[in-house]
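Note that this complex is displayed minus one protein chain, with the remaining chains in position.
Chain IDs A, B and C follow the sequence of writing; residue 1 opens each chain.
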Amino acid sequence: MIRVQREDFDVGAELDRLAAGNHRVGGIASFVGLVRDLGGGERVAALTLEHYPGMTEKKLAEIELEAHRRWPLDASLIIHRYGRLEPGDRIVLVATASPHREAALAACHFLIDWLKTDAPFWKSEETPEGERWVSARSEDDKAKRRWTGGEQ
Amino acid sequence: MIRVQREDFDVGAELDRLAAGNHRVGGIASFVGLVRDLGGGERVAALTLEHYPGMTEKKLAEIELEAHRRWPLDASLIIHRYGRLEPGDRIVLVATASPHREAALAACHFLIDWLKTDAPFWKSEETPEGERWVSARSEDDKAKRRWTGGEQ
Amino acid sequence: MKLLYFAWLRARVGCAEEEVALPPDITDVAGLLDWLRARGPGYAAALADPSVIRVAVNQDYVGPEHAVRDGDEVAIFPPVTGG
Partner (left out) sequence: MKLLYFAWLRARVGCAEEEVALPPDITDVAGLLDWLRARGPGYAAALADPSVIRVAVNQDYVGPEHAVRDGDEVAIFPPVTGG
């Protein structure tokens, strides 16, 4: 399931719902992304997440479908927030439920790696020097390439 | 942090606590293991988890320490239950918090893989044919070996 | 054709969305970007460095050789930074 929303989410409730009543599920893997404040010269008071409505949902649905194609998942969930967020706030939740631990863990890792490079979101930070658009990290492209080689 | 307990736990509350007030944390990875019932001839009414008090805590602390040695983690948590559990019940929670997504995800995967092969717990299942001790899986040894090669 | 701009590209171009009538000789993404660069200094500055420009046609990522036609929704934006 895909959700793109301004509101916060309740991680425990979302994870409970993912496997509710399905006793085939042996493991639930999840990743929660939070707004960081590295302090010092990099001090970030808040950030604003902009996205491309329509394409965001389309890309997230494609990423989720690809995960289900690669691993035996009973359920999955991607929630991504937009709007203004402060340090410590939740940005994203990715969760996967599978009969098999390895499938849940690998699919969760895959989903967050792909989401980072494919979902059309952009972060701008509020710093003492004004608004600053966050640059893409080459590490993210590298992390995604791990899943596009011959490994799966 | 390590907890070995009979009682259930609240995943959302535990994950919240892990990064509470620490704005360096950019990601929290977690894995929740559940009691499965595969149905059919393998029908499991419940299972009982036995452990070796003292050694359990010692091994879990060693595993956690090793994860902190390998990855830049700000916090980690292992909760493992013992006693009688029914299908759908939570058995184990592993969670890691790090400034870096990859560190949190890798360390979480590492912790559950090592815990599976090193923490002295044993499962017996209640089946229609009576009590049955669960056999160790060679896949678990294989999963652990991934972390003992030259990969990290 | 509907054009959408996001993040700092939106700020530099000066608008989030516009409708343009595509000249008949513009047939692909590379041609569209060249045509936009010639529309004014804001466009030229925003689109100066192709290495930091991504294009989606009808909500799919495409390369410079991808065809464009009237009626398409074309979005132009920097590399994404979500998650």
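Basically, contacts are C-beta pairs under 8 Å (C-beta built on N, C-alpha and C of every residue); 3 or more make two chains touch, one makes a residue touch a chain.
Given the structure is predicted, the values throughout are model-derived calculations rather than measurements.
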TODO: Quick one: jot down which shown chains the absent chain touches.
DONE: B
Open item on the list: Looking at the full complex, which residue from B:23, B:36 or B:51 touches the chain that isn't shown here?
Closed with: B:51
Task: Residues from chain B at the interface with the omitted partner, ascending - done: 33, 49-52, 54-55, 58-59, 80, 91-92, 112, 115-124, 133-137, 140
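Keep this in mind: only the chains that are shown with their structure count from here on.
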Task: Centre distance in Å when chain A and chain C are each reduced to the mean of their C-alpha atoms - done: 26
TODO: Quick one: report the Å distance separating chain A from chain B, using the average Cα coordinate of each chain.
DONE: 22
- [ ] Name the residues of chain A that each touch 2 or more other chains.
- [x] 33, 112, 116
Task: Residue list for chain C, restricted to those that touch at least two other chains - done: 83
